[in-house]
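This report refers to the structure that appears directly beneath it.
Some chains have been omitted; the remaining ones sit where they do in the full complex.
Which chain is which? They are A, B and C, in the order written, and residues in each are numbered from 1.
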C-alpha cells in the first residue's frame, strides 16, 4: 500500500473529528452545525476511499489484467463502484 | 436534543470502526475490503445526520415557523440539504 | 408553484441532453465522455429537485406547521430527504 503514512494520518484526523461530534452532541450544540461537521467528515472519508481505489487500480487491477485474470477483479471493482454511489 | 444517548452510542460505534480502518491499513489489508468498510461507515454517518435533521425539523424549524421567523431557518435548512447530497 | 417557467425550461434542457446521450450511444462515442455527460445531467436534476424542495418548504411545510398539522408533512419530508441521498 503506497502513501500508508498519509492514509493513516487522514484516518486519525477523522477519528479526532468524530470525537468532536460526540462532544458537540454532549453539549447540545446546534443540530445544523453538527450535520455540517458530519458532511465534512463524509467528504474526508470519500477522499480516503478515492486514494485506496487509485492504489488498487494501479496495483491489484493492473497486475490481474496483465496475468489475464481479470474477470474476478473487474467484477469485484464494479460492486465497489456501485455501492460507493449508493452510500 | 432527543435520543442523545442513542446518538452518542452511534458516534462511538463509528469511532470504533474508524480505528478498525486504521488497523486494516496498518496490516496492509486488501484495499477493496477497506473501501467497503468505509462505505459502511458513510452509511452510518448518514443515518446519524438523518436523525439530527429529523430532530431539527421537529424542534427548531417548527418553533421558528410558529414564531413567524422562518426565512433564516428555512434558508439555513436548504443550504444543509444541498451540501448533504454533494458530500 | 413559484418559478414554474424556469423549472420547465430546466426540465426541457435535461430532455435535450438525454437525447444527446442517446445519439452518443448510437455513434459509439467514448464511454467516459458519455458517463461525464450523465454526471452533468444528474447534477442538473439535483438542482431541479433542490428548487422544488425549497418551494415545498416555503409553502406546504410552512402552512402545515402554522395550522399545527406538522406530523405528516415533516414525516413525508424526512422520507424524501433520506431517499435523495441514497439515489
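Of note:
Heads up, the rule we're going with is that a contact is a pair of C-beta atoms (placed from the backbone, for glycine too) under 8 Å apart; a residue touches a chain by one contact, two chains touch by 3 or more.
Everything numeric here is computed off the predicted structure, so don't read it as measured data.
Whole-complex copy count, one sequence throughout, 3 copies displayed: 4.
One rule holds for everything that comes next: only the chains that are shown with their structure count from here on.
Taking each chain's centre as the mean of its C-alpha atoms, subunit B lies 22 Å from subunit C. The distance from the centre of subunit A to the centre of subunit C, with each centre set as the mean of the Cα atoms, comes to 27 Å. Measuring from the averaged C-alpha position of subunit A to that of subunit B gives a distance of 15 Å. Within subunit B, contacts with two or more other chains are made by residues 46, 53, 77, 84.
Contact residues on subunit B toward subunit A in their complex (touch as defined above): 1, 4, 7-8, 11-12, 14-15, 18-19, 21-22, 25-26, 28, 30-32, 34-36, 38-39, 41-43, 45-46, 48-49, 52-53, 55-56, 59-60, 76-77, 80, 83-84, 87. Residues of subunit B touching subunit C in their complex: 46, 50, 53-54, 57-58, 61-62, 65-66, 70, 74, 77-78, 81-82, 84-86.
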